[in-house]
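Missing here: one protein chain of the complex. Every other protein chain is in place.
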Amino acid sequence: MTETKNPTKGSNWSYAPSPESSDHFKLKDQYGLFIGGKFVPAASGKRFSTINPATEKVLAHVADAGEKDVDKAVRAARTAYEKVWRKMSGRERGKYLYRIARIIQERSRELAVVESMDGGKPIRESRDLDVPLATAHFFYHAGWADKLPYAFPGKAVRPIGVAGQIIPWNFPLLMVAWKVAPALACGNTVVLKPAETTPLTALLFAEICQEAGLPDGVFNCITGAGSTGAALVKHPGLNKVAFTGSTDVGKAIQKSLAGRTTKLTLELGGKAANIIFEDAAIDQAVEGIINGIFFNQGHVCCAGSRLLVQESVEKEVVAKLKARMAHLIVGDPLDKNTDIGAINSKAQCDRIQDYLKVGQEEGAELFQTNCPIPDKGYFIRPSFFTKVAQSHRIVQEEIFGPVLAIQSFRTLNEALEKANNTPYGLSGGVWTDKGAKIFKVTRGIRAGVIWANTFNKFDPASPFGGYKESGYGREGGRHGLRPYVELS
Amino acid sequence: MSRNGTSASNARLDVRKTYKMLIGGAFVRSESGRALDVEAPGGKWLGHVCRASRKDFRNSVVAARKAADGWAGTSAYLKGQILYRAAEMLEGRASGFRDVLQSIGLSLPAAKAEVSAAVDLLVYYAGWSDKYLQIFGSVNPVSSPHFNFSVTEPMGVVAYIAGEKRPLLDLVSGIAPIVVGGNAVIALSTGRSAVAAMELGEVLATSDIPHGVINLLCGLREELVGQMSSHMDVNALVVQGGDEKEHTASREACALNLKRFFPREANGRGDEDPYRILDTMEIKTTWHPIGG
Partner (left out) sequence: MSPSIVTSNKLNLQSHPVDEVGIRERVARLATRSIKKASKVEGLKLALSMVDLTTLEGADTPGKVRQLCTKAIHLHSGRKDLPMVAAVCVYPTMVRIARKTLEGTPIQVAAVATAFPSGMNPLAVKLEDTRYAVAEGAHEIDMVISRGDFLRGDYGRVADEIEQVKEACGKVHLKVILETGELGTLDRVRLASDIAMQSGADFIKTSTGKIQPAATPEVVLVMLLAISDFYRKTGKKIGMKPAGGIANAKAALNLLIMVREILGPAWLTPDLFRIGASKLPNDMLMQLEKERTGVYQGQDYFSND
């Protein structure tokens, strides 16, 4: 070929920062508790601040609910239940949920930006996943409100009453949707406690309930830390408790409810195995690993935190994984090009760093990309461990960060054994081009959600929940209604 | 609708509406150029509506067939959103519809009730879009090592004849369950109901419903029922009202291509019924081995 003027050695073209604008709305300086349809300060007047984990700057102050406030909220929920909500037809209840869904759509960009600022997840995720899914959950459950008898053939269906709901910091708004939508659709009223580090979108959701004209007290939001949650669980006025969070806290809640008739559902931790067979669509499987453990900074209960790869393709998969990880951008959550945002809090960041040390001390080999990371805020580069043993802590324990443990297997049965060799049972992944193998593996994995040739897919119509110590009860789908009704 | 009478020299003359049919997303007159007079129960002349011809019906089937695959492939979530949008649009035009219904003889309370019921019915069926499969589909526990599952699938193109008792509701209650399942529909309204039907066309046209999924015709039942029963590219026929004689003739004509036939009561009992969705669905069962 004849000479050209253009460079023959390639180009270092890359992406300039592309920050999402945050000037089209304004956060309040402080937010009260949302009780009985109004924002009120805590009885004690106590407040705490919530920060942006990418900048470590304070975003707002929120009220710290104490026992008096918990009691007030539960009473407000009870009054609303008895006087208004249980008397309302399903059809009209559903209309409120449709309104809420529509308003979330209208305020979607504001919610996405606040979610990223408060929690650290990339704007692309909150914009494209969290907020649309939250909307979808309200649309889906709105439609069930007047159709419940069809979900439970042969049974008379009634609501349970007042539900206390405690949610985590990894998908703050989405967890509000997962909890509140089915509860309200089935005729219950709610007292919700969002996570200490991510209260803001739950409070904006409370505003949305006001905008939708939701009757006072049907939804209540009390911000606070662990003690607020404990006070809520203890309250005798609850008919139901729903908790998503760590297995340890879940066990404590089950214990504390032991003498009562309060219904309980738990959605806890996991250590899912992502199994790649030699006959998988390998490039797409590698992307599935990335989706499974690196997006949302690995703060996902159903994360594919263990890779089980068939030995015949292990070298290729690891090489492709490294090459793919090299393009993951760790940085400012409000930059539209960021793939991996900030770790939610200093505490969590320290915990993950600790596991990185532990893994190496246990004898595993650590690989981390060497991408640039901001010098402020809590950031960790995507990492994986090879040369791991099944007994290693980094294989047995949930790290809840962008850290993958890689093991190999030779046969299908060995893969199943390894996958099931854990007290957890939330999710699993299987990658193979062979349909029959998919069904054999999904039959064999002891977990509540199995993704075949995909990973981390969620839909309001699809039930989600765990086996074993990953919790019990399901959220989403027809099965997800069961925890919120009384059948006779 | 329009007003009769002359106006004083300074009074403003209103611009009257022309009632057109909705075929393939476009508002058209009958290709036959014919029209029908519409009168209020007292005899007062209200205006003209189209008198649909067999060719209009034929063209509607073509439009429906063109739209059917795309609509069937649309996600359940999106279908629900679109039907909910139709409810929003209808709610927004509630006062206009109340006027229309009153002009063709309903009392104000009856008109109000009918419009509200129509909006609520759209919301009701919108809410079924992503749920009926969880009720009507199944995973079947066969005894061989196979994963076996049954899903519903829309039949394709469905023709519907609305009754005349409830001008708006007879139409909405027929169309909604047909389309939420993923079918495309050609609906015929007759008599005075045609006026409400054509107004509904305007609501649907602003609801993000893909062109051709809902086609609205108005005309004479006796002229078109034979065509609707015998057309070889229509998969099912749902009729409201009509006597034994008409039903028998329809069933015979439907036999030509094994069209599925569903009569509905003229009194409109049981509007909210997910089994109406199931009526115009097929069931498909798939087997796959479970093994290594």
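As written, the chains take the letters A and B, and residue 1 is the first residue of each chain.
Just so we're on the same page, a residue touches a chain if its C-beta (ideal position, glycine included) is under 8 Å from a C-beta of that chain, and two chains touch if they have at least 3 such contacts.
Because the structure is a prediction, the values reported are computed rather than measured.
**Student:** For the chain that was dropped from the view, give me its touching partners among the shown chains.
**Tutor:** A
**Student:** Given the contact definition stated above, which residue among A:T79, A:Q368, A:T386 or A:N453 touches the chain not shown here?
**Tutor:** Only one listed residue reaches the unshown chain, and that is A:N453.
**Student:** Looking beyond the chains shown, say which of A:G10, A:P153 or A:G259 touches the absent one.
**Tutor:** Once the missing chain is taken into account, the touching residue is A:G10.
**Student:** Looking at A:V58, A:A319 or A:A347, which makes contact with the chain not pictured?
**Tutor:** Hidden-chain contact among the options goes to A:A319.
**Student:** Using the touch definition up top, pick the residue from A:G187, A:G269 or A:G288 that touches the left-out chain.
**Tutor:** The one listed residue touching the chain not shown is A:G288.
**Student:** Take the complete complex as the reference. Which residues in chain A touch the chain that isn't displayed?
**Tutor:** Given the touch definition above, chain A has residues 1-18, 124, 128, 279-284, 287-288, 319, 327, 336-337, 433, 453-454 touching the missing chain.
The rule we apply is simple: only the chains that are shown with their structure count from here on.
**Student:** When the centre of a chain is set as the mean of its C-alpha atoms, what distance in Å lies between chain A and chain B?
**Tutor:** 41
**Student:** Considering only the defined contacts, which chain A positions touch chain B in the complex?
**Tutor:** 91, 94-95, 98, 136, 139-140, 142-147, 150-151, 412, 435-437, 439-440, 443, 460-461, 477-478
**Student:** Quick one: which bits of chain B touch chain A in the complex? Just the residue numbers, please.
**Tutor:** It is residues 76-77, 80-81, 84, 120, 123-124, 126-131, 134-135, 147, 274, 288-292 of chain B that touch chain A.
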